[in-house]
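Only a single protein chain was left out; the remaining protein chains are all shown in position.
Let's turn to chain A:
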Amino acid sequence: MKFGVVVFPGSNCDRDMQDALQNDLNKEVIMLWHKDRDLSMFTTDDCIVLPGGFSYGDYLRCGAIARFSNMMESVIEFAQRGGKVLGVCNGFQILCESGLLPGVLLQNIHQKYVCKNVNITNGKEVFTIPIAHGDGRYYASNEVLEELQANNQILFQYCDEAGNIVADANPNGALQNIAGIKNKAGNVFGMMPHPERASSPLLGNEDGKKIFALLGLTA
């Protein structure tokens, strides 16, 4: 399984993602420029990653301009063919803007950017993963939320150290403490926390590797 990491103007976690995938997970990584369209070197067993950052300066709305880029047209088509796509932070915002994932990410409820370690759970285990965003409050209609639950599409929720999904552990006001979701087909993943920032022993936290594994991206 190999990875493509898309570089938009304003991406700033692109090299971090490349570093984590290559050096911590021993994966082959190809960097993809937003003006290009070619994804012919990937099969649907591979994964395209939309990294964090401020694509196109977050002008208009986070992710709103990136979705119209040449590369995103190809990525949307790739996802529709069943190829794996992971969006982290700004990448998650782009996936929501492009309609590959339902819902939106609104400005944090306290209106401040927040960067810190948080705990998230998949319902079984608790992971400590950093967040760093100003617009990470997941929001969707009740129908969408019900559908996400019915289809087990909620990947991660913010929780306390013991795994309890409580209001105090919610860093941005996200509905149902949602930190990450997947699409109905199960090949497109979006999350606000940054697993690539927690994958190196030198940084003292390797929970990120478990996140990549849970998403089936370490095969």
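To be clear about the criterion, a residue touches a chain if its C-beta (ideal position, glycine included) is under 8 Å from a C-beta of that chain, and two chains touch if they have at least 3 such contacts; residues count from 1.
The criterion applied here is as follows: contacts and distances are computed from a predicted model.
Taking the options "tRNA threonylcarbamoyladenosine biosynthesis protein TsaE", "DNA-directed DNA polymerase", "Phosphoribosylformylglycinamidine synthase subunit PurL" or "Heme exporter protein C" in turn, only "Phosphoribosylformylglycinamidine synthase subunit PurL" matches the UniProt protein name of the chain that is not displayed.
Per the touch definition above, the residue from A:M1, A:I30, A:I76 or A:V114 contacting the chain not shown is A:V114. Contact with the omitted chain, checked across A:G91, A:P130, A:G163 or A:G180, is made by A:P130. Think of the hidden chain as still there; on chain A it touches residues 9-10, 12-13, 15-16, 19-20, 52-54, 56-59, 112-117, 130, 132, 134, 194, 196-197, 199-200, 202-205.
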